[in-house]
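Please read through the structure below; I'll follow up with questions.
Every protein chain of the complex appears in place save one, which is left out.
For clarity, chains are labelled A and B in written order, and residue numbers in each chain start from 1.
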Amino acid sequence: MPNETLAPVVDRRTFVKTALAVGAATVASPYIIPARAADVVKLGMANPLTGTYAAFGKNESIGCQLAVEEINAKGGILGRQAQLIIEDSTSGDAGTAVQKSRKLIDSDHVNFLLGNVNSALALAMAGVSNEKGVLHIDPGGHTDAVTGKSCHWNVFRVCNTTAMEANAVASALVKSYGKKFYYITPDYAYGHTVEAGLITAIKKLGGERIGGDLAPLGTVDFSSYLIKAQAAKPDVILFLVAGNDLINALKQAVQFGLDKKFHLAGALMELEVLEGLPTEARIGTWLLEWYWNQPNVPHLDAFVAGIKKKTGRVPTARHWFGYVGGWTCALGAEKAKSLKALDIAKALQDFALPPEVALGPNKAYYRANQNQLLDTIYVGLAKAKGSAPDDLFDVKTLVNGADVAISGTLEESGCKMTWPT
Amino acid sequence: MTRARALDIAVIAALATMPYWMAAIGGYTELASRIVVMGLAAMSLNFLLGYTGILSFGHAAYFGLGGYGAAMAIKYFGWGTLPAMALGIVVATLAAAVIGALIARRRGVYFAMVTIAFGQVFYFIALRWNQVTGGDDGLTGWRRVPIDFGFAKLKIEQNDKAFYYFALVVFIICVAAMARLIASPLGRSLIAIRENERRARFLGLAIDSRVWLSFVISCFFVSVAGTLYALLNNFIDPRALHYNLSGNLVIMAVMGGMRSFWGPLFGAAIFVALQDYLSSHTDNWMFLIGLVFVLVVRFFPRGLVGVLSRGSAA
Partner (left out) sequence: MTQLILFNVFNGLIVGAFYALMALGLSLILNLSGVINFAHGGFLALGAYFAYALIPYVGFWGALVLSPILTGVVGLVVERLLIRPLYGRDPLYGLLLTFGLAYMLEDGVKYVWGPQSLPFEAPTWLMSSLSNDYFFLTGYRLFMILIVVVAVAGLFGVLGYTRLGMRIRAGTRDLETVSTLGVNTRLLRSLNFGLGVYFAGLAGVLAAGQLGLEPTIGDGLIMPSFVAIIVGGLGSLVGTLFGGLLIGVVSGLTTVFWPAASEAVIYVMMGLVLLLRPRGLLGEEGRIV
């Protein structure tokens, strides 16, 4: 019987030693970075590029890349070229997110930190950026704490708070569908706050919560929750789960024919999710944080074209988050005429994005002492097919996030910002 | 001076100066701290795997328990660093003692499977018990505090280098203790079990209780690494308990060399640095890491140390 293992042609020891030497040389040499010219402004983004949130993280990084390219085309930041360094934070490993943040700050000496899609990682990174005094923009991490009870002077957020989401969509839900609501909520901080916000907002409009369930994150089979929902006989079943969980839940709900008996709706929806659903499951009332197909918005076509050129597809809200993140850094620095984080943070208080960055009908600005971007929220209906292949959402109402009825007061946000002296 | 002793000194010297030469090749102090922490974890696992010959694929559970214990002590009780670490270590070691007693009679694939199972139980508890463990978001909102020795304060909370040396001291104490244990009669009997369990049994050694002891000792040291991990990140989350981390620890031990004392440390250094480097340069680093697993198993099962010290014989 022939020998099963391959008889080596070269002596294995020599082979290994050579390979190790070559490998060490290739690994070590890029580490030995030649002294770089000091006139580059660096933005460091640590976002998920692998795992469940990979699609979102990738899209945000592309948006930010576009912003940096445009910034450089217009002369850079304070006359210096801008450079974007992207690291993979993974979708859930806080240790890696923190490690990458430290790497970007300590080793790459970035002037700005951006991230993270995952709320928990965003908080962890905020801890690092605050400790090191680096300006930090959170493009798409939704947990309220980032601009709420864990707010920091150096951390700014682009995407909405749960209060904004809940208040924006509540009236559309009650007006269109009825008064009795059943909630399917993801069992973690974000889910709890969205649900609480919706319950309050809906109650004010005369609706009520007749039942609900907390589904663990990553639930694959929603049948038990859907069975209970059906037994409760609501007017609307609200799906507050996000991402893949939402795809699973909606797919199964439609298979069960629940869309024929009740209305299915929810709060936050994303274009990536709509694209991942089969056509018959693209239904319901939702809100989008930004949408590409808006009429009469100047500069929007240029942005859509820019993203299409890079990726072959239309931008999603995630692309826009990254884009705003990048531009906020540049514009803040220009306004402050400085690269010092404290100066830029002060310059960004109540800072309104110019129309070519805001890309929406209403004003978009960072509320002072909260660092939260208040902008337009797009409430509407998901649709199976639209005028263009990616037109999967019918915007019915444009809600102004700056309206206190939507954003809540500064008090309510829980943010007590302290500034370094 | 023996070769072994020379190697010990070389390793300690390299570790003692790592923050300084690390920066020169593009590393950073936090990476060095991470290598020390993971190195300790891998070497702890190797106490069971390399020296006793028992495969545990659920060591992350005790690593994570140590981390959660320390984090909760700091966040909820406001304890200092050393008492917090002590809590984490005690909780994890107790858990290991209980579970070890339940599984000490199993071997081989069975043992591995049970360790995964129990590991996952802890993972899901950490993941779902939102009020206490913070759930998927992890335990956040706390930070490491300076260590007050009475006569001096070690400011580990701001200074990366200070934390590195603190972690290094803990590391050295632990590995010294491990080396002692391995050289002791207990350690010798564990190696005997690894080499030929049946013969060891015939010699009158109580196998199951020794396996249990080895398991508990191994988990004790891995929990120390876990507490350091929590302190390093100012954060702990359920990922620290997942079998993915367990698998990574095993590959570190194998890649460095299971049969050598320092092997797992080298494996940890390579793995941590490799993962850091690869993930900075490509989105597809997971594929490459997986490839590393496959290549190590296929071509370098004896690990780096095995390859450098032996000839071409398999």
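FYI, contacts are C-beta pairs under 8 Å (C-beta built on N, C-alpha and C of every residue); 3 or more make two chains touch, one makes a residue touch a chain.
Predicted model only: the values in this text are computed from it and were never measured.
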Displayed chains contacting the withheld chain: A, B
Missing-chain contact among A:205, A:227, A:302 or A:404 belongs to A:227
Taking the full complex into account, find the residue in A:273, A:300, A:357 or A:382 that is in contact with the omitted chain. A:273
Quick one: which of B:116, B:200 or B:268 touches the chain that's been left out? B:116
Looking at the whole complex, which of A:64, A:247, A:269 or A:353 touches the chain that is not displayed? A:247
Touching the hidden chain, out of B:6, B:102, B:183 or B:203, is B:102
Contact set of subunit B toward the excluded chain (per top definition): 49, 55, 57, 102-103, 106-110, 112-114, 116-118, 120-121, 124-125, 128-129, 247, 250-251, 254, 284, 286-287, 289-294, 296-298, 301
Mind pulling the subunit A residues that touch the left-out chain? 4-5, 49-52, 54-55, 58, 187, 213-216, 218, 220-221, 223-228, 230-231, 244, 247-248, 251-252, 254-258, 272-273, 275-280
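Note that in this section only the chains that are shown with their structure count from here on.
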What whole-Å value do you get for the distance between subunit A and subunit B if each is reduced to the mean of its CA atoms? 34
Listed in rising order, subunit A residues that touch subunit B in their complex are 5, 8, 11-13, 16-17, 27-28, 30-33, 49-50, 58, 87-88, 92-96, 98-100, 102-103, 106-107, 119-120, 123-124, 127-128, 131, 143, 150, 187-189, 216-217
Subunit B to subunit A touching residues, read off their complex: 23-31, 34, 127-128, 130, 134-138, 140-141, 143, 158, 160, 229, 232-237, 239-240, 273-274, 276-277, 279-281, 283, 285-286, 300, 307-308, 310-312, 314
